[in-house]
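Report on the structure given below.
Right, chain A next:
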Amino acid sequence: MAEPMKIRAKLEGDVLDVRVLMAHPMETGQRKDGAGNLVPLHFIQTITAQLNGKPVFQADTSQAISRNPVFGFRLKGAKAGDKLSITWTDNKGDKRTDEIVVGAA
Partner candidate 1 sequence: MTELSRRTALKRTGALAATAIAAGWLRPGAALAEWNKGAFESKTVADALKHLKIATPADTKDIVIRAPDIAENGAVVPIEIQSNIPGTKSMVVLLEKNPFPYAANFDFAQGAALPFVALRVKMGETSNVRVVVTTADGKFFTAAKEVKVTIGGCGG
Partner candidate 2 sequence: MNRLALLLVAALAPWTIAPPAGADDPRTEAAATLKRDLKPRGITTLDLLVEDGVQAVCNRTDDKPPKELAQRLEQDQLAGIRWPADGKLVGDWKSGERIAQNGRGMTWSDPAGTPGGGSCYNCHRIGPEETSFGSIGPSLLQFGKLRGYGPDMQRYVYGKIYNAKAYNLCSLMPRFGHVGALTEQQIKDLVALLLDPASPVNK
């Protein structure tokens, strides 16, 4: 069961500065576990952000993204009260969506 993201969004004028922390192992497939066995690839492949339901930012990612990923992006034309939702999907088909309401600047 995927754990919640932590989304922070700061409004400066009509630009929304978004930071998101995701709990994910981002296994490279190269790491060995305690018993010396390779841990299989397990990583986030896509991330989408929607503002009030409209897709605005999208990422395709590889296992080279650091464990517990951190991303930042900036949306234009946002305002307080807007709904920002972010979804990730990984190579095993797990996904997680979290949503916040943009606070006043």
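We take it that contacts are C-beta pairs under 8 Å (C-beta built on N, C-alpha and C of every residue); 3 or more make two chains touch, one makes a residue touch a chain; residues count from 1.
Candidate selection criterion: all candidates are chains of the complex that A comes from, given by their letters.
Treat the numbers as computed from the prediction; the structure is a model and nothing was measured.
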{"item": "Candidate from this complex that touches chain A, chosen among 1 or 2", "value": "1"}
{"item": "Candidate 1 contact footprint on chain A (complex, rising order)", "value": "15, 19, 28, 30, 45-46, 48-51, 53-67, 69-77, 85, 87, 89, 95, 97"}
